[in-house]
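Every protein chain of the complex appears in place save one, which is left out.
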Amino acid sequence: GTTTEAGGGGGKVGIDHPRADSDFWNSYIKYVPQMAGELKVDLMPATNSQNDVAKLVNNVQALIGQGAKVIVMAPQDTGAIANTLQQLENKKIPVVTVDTRPDKGNVFMVVRADNRAYGTKACEFLGEKLGGKGKVVQLQGALSSINGRDRSEAFLECMKSKFPGITVFSEPTEWEGSKAASMLQTRLEQNPDIKGIYMHAGGVHLAPTLQVLKQKGLLVPPSDPKHVFVISNDGIPQEFESIRKGDIDATVSQPADLYAKYALFYAKAAADGKTFKPGPTDHGSTIIQLPNGLEDQLPAPLVTKENVDDQALWGNQVK
Amino acid sequence: MNVHVEARDVVKRFGPTTALAGARIAIEEGETHALVGRNGAGKSTLVSILTGLQRPDEGEVLFSGQPAPALADRDAWRRRVACVYQKSTIIPALTVAENLFLNRQSDKGLINWRALAGRAREVLDTYEVDVDAQALAGDLSVEQRQLVEIARALSFGARFIILDEPTARLDGPAIERLFTRMRSLREQGVTVMYISHHLDEVYEICQSVTVFRDARHVTTRPVADLPHDELVAAMTGEATAVYEARSRTPGETVVLSGENLGLAGRYSGIDISVRSGEVVGLAGSASSGKVGLAETLVGLRRADTGTVTINGTKVRPGDVPAAMKAGLGFVPEDRHHEGFVPLLSVGENATFPIARKLGRYGLISPSRRRDTAERMIGSLDIKTEGPDQPVADLSGGNAQKVVFARALVDDPTVLVVINPTAGVDVKAKQALLGAVEDAVERGAGAVLVSDELDDLRICDRVLVMFHGRVVKDVPRGWTDHELVAVMEGMEE
Amino acid sequence: MTTLTAPAPRVRLARFRDLTLVPVIVILLVVGAVLDPTFLTAGNLTNVLQQQAAISLLVLAEAMILIAGKFDLSLESTVGTAPAIAVMLVVPVAAGGFGIGLPGALVIPLALLIGAAIGAFNGFLIIRFQLSAFIVTLAMLIIVHGFLQGPSEGKTLFQLPDSILYLGSALWLGLPAAIWIAGALFAAGIFGLGYLRLGRSLYAIGGNVDAARAAGIRVDRVLYGVFILGGTLAALAGILETGRLGAIGNNQGVGWIFMVFAAAVIGGVSMDGGKGTILGALTGVLVIGLVQNILTLIGVSGFWQPVIYGAIILIALMISRIAGGKAQD
Partner (left out) sequence: MTTLTAPAPRVRLARFRDLTLVPVIVILLVVGAVLDPTFLTAGNLTNVLQQQAAISLLVLAEAMILIAGKFDLSLESTVGTAPAIAVMLVVPVAAGGFGIGLPGALVIPLALLIGAAIGAFNGFLIIRFQLSAFIVTLAMLIIVHGFLQGPSEGKTLFQLPDSILYLGSALWLGLPAAIWIAGALFAAGIFGLGYLRLGRSLYAIGGNVDAARAAGIRVDRVLYGVFILGGTLAALAGILETGRLGAIGNNQGVGWIFMVFAAAVIGGVSMDGGKGTILGALTGVLVIGLVQNILTLIGVSGFWQPVIYGAIILIALMISRIAGGKAQD
């Protein structure tokens, strides 16, 4: 994207965090004040909508009441904020959304990585490792979350078109480790020949999956024919650790640091009156045009044993 | 005269229990008809059938020769019959006024609360019930609630009224007032079915009497034709002598004593001491504080001042377990409230206080519990399918006996019984009073609180309370008249 | 007869028993005003009321059901499912509908009807089969939510007929319509449970069902009515929420039921039936709404927010316990 115009203004940025109960979002939440300091953004105290769109709407109203000039949010329900976006537009308050793309209502910028691409990457990875045949399990997130659905649909579509010889079992885990463990255990009992696992969220699925594989004696190196290929999603440090140990094979790194950085970058830009156009950016991503705004598609690299020690990965920067 | 109400060949079963086995009753128009029988004879079951609360398994009910209305048509039933049930139908969270006019607070449309309170006060005044119409029914005493229920039944203006043991919780003057009221209703041609275990009441206000025994009709006769002992024989199926109070000499050891007891608003400055081998009565009209005092002695209430000593141990105020440990057994005033756990079995309810003796290491041996319970069932003559039946399924009087069993099971050296014979049939009453006397003969000391003068006859002395103070210590040998005079505060 | 203490004070106390939360509300208003200048503005307080409008209807419904001695957990699912199914019956397949294409004007009556039907089915299972209300409505909570998730396949419905958006988003006389509607319904509830025979019969049923039956109250019929009314109110709450949010997400209403119970119970409605008032329940809703608003305004860390929130509920409970003077159940 290119800055085409610089204007006066500035102003307070209100930010709402979507939830505080997952590792990914918690990393994001911790990056926000750090990045705000670096970018010199006038950030208001953050609110948290605890995965409830009704709370999000209430929080945004409160932020406006307290004088926010730009709003950063991450609506986990992308439909039900249409009215709020309309109200914000009427009040001329630009909105930057993180991670999700609202279905309706104008936004200044969407900062996200392509969740469908996560699913496709995972599919391609597993498909190749399994040589296009066999059985895989995907541990889905919650079906009512857009990200879970995007990953799930893209994974299934890709499997169907590129690897028709692979059977996929989809387990809706509601982002819960307990459900993931039970369902995976049951499925492995029923189909001991499962050779691949795609986890939608490393934060909640990683430990239970390893635990089940260990119990079944399937936690063996890739050279062993009993090896089950596991690809995760998120890019938290523990996934990297498991990749190094050979417990899992890959993960898609969802850039929590870049989410925070560019959410605030665009928020500040909006407050300063800058605008952007579609096209490649200076930080290795592309801005695309949406019907209701722009979207900066941040890179989400596939991490395997080869590149797991790359210090540019956010998972390697947190302790 | 016409038959106003009739039940024919009624059968009613509850699981394995047959509460009514082809029972019948016919009540003439305008008479006051008594229904008597031992606990569990099926009287209350008949009441629920005559008031349309339960459908008989067999048989039919007729009002003035017409078949009874459908069970769903409650209004039609309520036009035909009003009732004071044995089990309370007061709703504690509502005011007295609303309880009186439940589901008829207004004719149509809005409830005018002021007018309702006015109407309620009128009803309460008419029946001389001294209760605040605006008070919550839950805050009333047991007998105040009973009076409210009676006033409600009478206020309907139905031509047929059923009173199921209305006097079990009333004291003398209140009973008299109720009878005055019933007589005037009879003069207005109202038909009444009256259930009571006080047979003298039957003779006082009823014209005819029906006796049930073992779920069956035994006889129906004008009361004048049925002398007292024949009536009792009809009920029990055998000749039964009148209870004779036994005489004894109290021992020297004081087993229970209270010093300078006082509880704000209830009683004050009470000193009481009970020796082993002695029965001390506590009498008084309503609100005299006798129940409050007895409840303090057993630890159900904490007194503001004074101490209670049981067998030489000073008991922590308000600590029932400590009192029981010191050797106390007691029968509380309201069996539903404090008496039993309805879902638990007869055996378990009766043996709670001795649970620690029914096995070692906190264990309860079911067979020892069964044995103990069966002994209690036998000695108190409790009509039950066995120790495993839940108390909730027992008739009122038999539930009372279970509470009694609980009081006696630990061979208490101090026994406090409050209105112990409420709702208990003649024969059972003898058994219960006998049980108190047995315990005393074994060396216990007993306090007996009662509104019934007959019960008080077993006492070696009666402490009469008036407005929260003990006004007189009456030795054995009093006459009804003397005692009532003291209770009413007419003699000092 | 009996000596009674002076009756007057007792009556007055009973009247105020509904209002034991008023001191809590006053404290919250003062604390809020001190902590954030925005708090006491008309705009902010209007927001609080609007935000609580939908959930307050659930509290109204649940309070009535609790007073009648029953229980309904499934209300929260009806909030999403009733309007969603109604919308799906109306909109074309492309917008996520069933392709039945009923006229758009029908969507509100349809939603209310669906709510009523869910209530009636709950009533049927509980009254007819004498099943435990808790567990029946727990199962129904899951099933009814499934009837949103199943047909929508987890997707948000955002192309909605205008008619269903109107009530939740319109302004009447400068105030959100939702506030007027909730206000009117609460007034009707306070009035109905205070002054109508039918309303009073809920207390009788909840207080002692045998006594109520003996007094000629058609217990089953009244209970059916209460469940149906509850379902209908939940559907209306769903309509208001839909209008406020502009779309029907798959999680609409999910997780509300705990707050609904919390509001009703701290407002003095007993879980054992027969006790409590609609006015009390309303004060409970307000307390919850104000607490949430203040926490949002002062921006407590999301991690610790639940602790503070829960602690405030506990404190409110204690204050209302002390002000009310009676043990709770």
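Letters A, B and C mark the chains in the order given here, with residues in each chain numbered from 1 onward.
By definition in this document, a residue touches a chain if its C-beta (ideal position, glycine included) is under 8 Å from a C-beta of that chain, and two chains touch if they have at least 3 such contacts.
Everything numeric here is computed off the predicted structure, so don't read it as measured data.
Note on the undisplayed chain: of the listed residues A:Gln87, A:Thr120, A:Gln140 or A:Ser253, the one touching it is A:Gln140.
Interface note: of B:Gly40, B:Gly445 or B:Gly468, the residue touching the hidden chain in the full complex is B:Gly40.
Only one of B:Gly306, B:Gly339 or B:Gly468 touches the chain withheld from this view, namely B:Gly339. Per the touch definition above, the residue from A:Leu39, A:Ala117, A:Leu156 or A:Ala207 contacting the chain not shown is A:Ala207. Only one residue in the set B:Trp113, B:Phe156, B:Phe179 or B:Phe352 touches the chain that does not appear here, and it is B:Phe352.
Panel shows subunit C; residues 71, 125, 129-136, 138-143, 145-147, 149-150, 153-154, 258, 261-262, 265-266, 271, 301, 303-311, 313-314, 317-318, 321, 327-329 of it touch the chain omitted from the view. With the whole complex as reference, residues 20-23, 25-26, 29-30, 140, 143, 169-172, 174-178, 181-183, 185-187, 189-190, 203-204, 206-208, 210-211, 214-215, 238, 319 of subunit A touch the missing chain. Within subunit B, the residues in touch with the undisplayed chain are 15-19, 21, 38-42, 213-215, 300, 320-321, 324-325, 330, 332, 337-344, 348-349, 352-353, 355-356, 358-359, 362-366, 383, 385-386, 388-389, 406.
Definition applied: only the chains that are shown with their structure count from here on.
Between subunit A and subunit C, the least number of touch steps comes to 1. Taking the mean of each chain's C-alpha atoms, the chain closest to the overall C-alpha centroid is C.
With centres set at the average Cα position, the gap from subunit A to subunit C is 35 Å. Each chain gets one centre point, the mean of its Cα atoms, and the points for subunit A and subunit B are 72 Å apart.
Multi-chain contact residues of subunit B (touching two or more other chains): none found.
Multi-chain contact residues of subunit C (touching two or more other chains): none found.
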